[in-house]
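So the structure is just underneath, and the comments pick up after that.
As you look at this complex, bear in mind that one protein chain is not there, while each of the others sits in place.
Moving on, here comes chain A:
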Amino acid sequence: MSGQGLTGLSSWSRRLVTAGVLVWCLITAFPLYWVVVTAFKTPPGVVGGPTYIPFVDFTPTLQPFIDLYQGIRGEFFRTFLNSTIVGMSAAAIATAVGAMAAYALVRFEFRVRFGAGLIFFLLALGGYLLFNNSFGFTRPQALLLAFPIALAAAILANRLPLPGPILGNEDILFWFVSQRMFPPIVTAFALYLLYSEIGRLGFQLIDSYVGLTLCYVAFSLPIVVWLMRDFFEAIPIEVEEAAMVDNVPSWRIFLGIVVPMSMNGLLATFMITLAFVWNEFLFALFLTNSRWQTLPILVAGQNSQRGDEWWAISAAALVAIIPMMIMAGLLSRMMRSGLLLGAIK
């Protein structure tokens, strides 16, 4: 760590800089303070104009939270549970699957022919149109049929000496990460249609645990692969080489050596993914309607339901915020070990 940048400054400008940061901190802290205080207000404490200090300006009460718990403003308890279950499982699956892929990208060599990728895309598109228009399959059926055919053809084509560039590990990584660039609305809407058509075939995905979790896993994977690759790259390869000399199989090297060595990274990645899923709004809006509704949807609904009942709105917002506040505390400890350093290179 280095302390340059301000060493040449006089003590006066140092004070100025400190004041500036302090101002930014106040700006950051005030809305948080505001929501915490408002959650303990009684209706007169809100309607009579802004009040700031408990016991001086207004008498605090726990009523908003009791209302929440009793489900007066929607099924908070169950929604909280939904968010927890979906968040935990999506983050766990994404971290596990993504870490495996990231490890493969760091330690093994992959070669994908550009032509094979093209074949996959064209066959998937063409097969879908063909099955849908000429053979009279429904749209999801056509997609589900075209997908494995295109995939099999592409894997076979990858063995042929096709012309065109050969893509390596870096390109595969780029493909993963570029999935993040997509505007989610493109996917969310199409996924909604696809899910509802699959639902008509008898397998319900809309407003279901599987549908929501699957979608979140897919959307967290790019971040997980990106973050985990840097952790794995930082692990000294000598340990693994020593194990290989002893003929330890690759999967045991991964589970027995690599995973324990990068536990910190896995934990941090898990938490970042959890935060992402916990706060996600758009997909939950499209893909759930009652049973598996998540907290952001319920919180957003508070606004229109009863107007300016701020004490209740604040309590609701606080329920969605507090778990992430705890996580921020945990994460900030890990940040010091240079967690995100590699991620931005």
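The rule is short, and it goes like this: contacts are C-beta pairs under 8 Å (C-beta built on N, C-alpha and C of every residue); 3 or more make two chains touch, one makes a residue touch a chain; residues count from 1.
The rule is simple: contacts and distances are computed from a predicted model.
Novice: Tell me the UniProt protein name of the chain this structure doesn't show, selecting from "2-amino-4-ketopentanoate thiolase subunit beta", "Spore germination protein", "Sugar ABC transporter permease" or "Succinate dehydrogenase / fumarate reductase cytochrome b subunit".
Specialist: In UniProt, the chain that is not shown appears as "Sugar ABC transporter permease".
Novice: I'm checking contacts with the chain that's been left out. Which of A:P64, A:G98 or A:G265 qualifies?
Specialist: A:G98
Novice: Pick out the residues on chain A that sit against the missing chain.
Specialist: Given the touch definition above, chain A has residues 1-9, 13-14, 17-18, 20-21, 24-25, 27-29, 31-32, 34-35, 38, 46-47, 49-50, 52, 97-98, 100-101, 103-105, 107-110, 121, 124-125, 128-129, 139, 143, 147, 151, 172, 176, 179-187, 189-191, 193-194, 214-215, 217-219, 221-222, 225, 237, 241, 244, 249-251, 254, 275, 278-279, 281-282, 285-286, 295-296, 299-300, 302-303, 308, 310, 313-314, 316-318, 320-321, 324-325, 327-329, 331-332, 335, 338, 340-341, 344 touching the missing chain.
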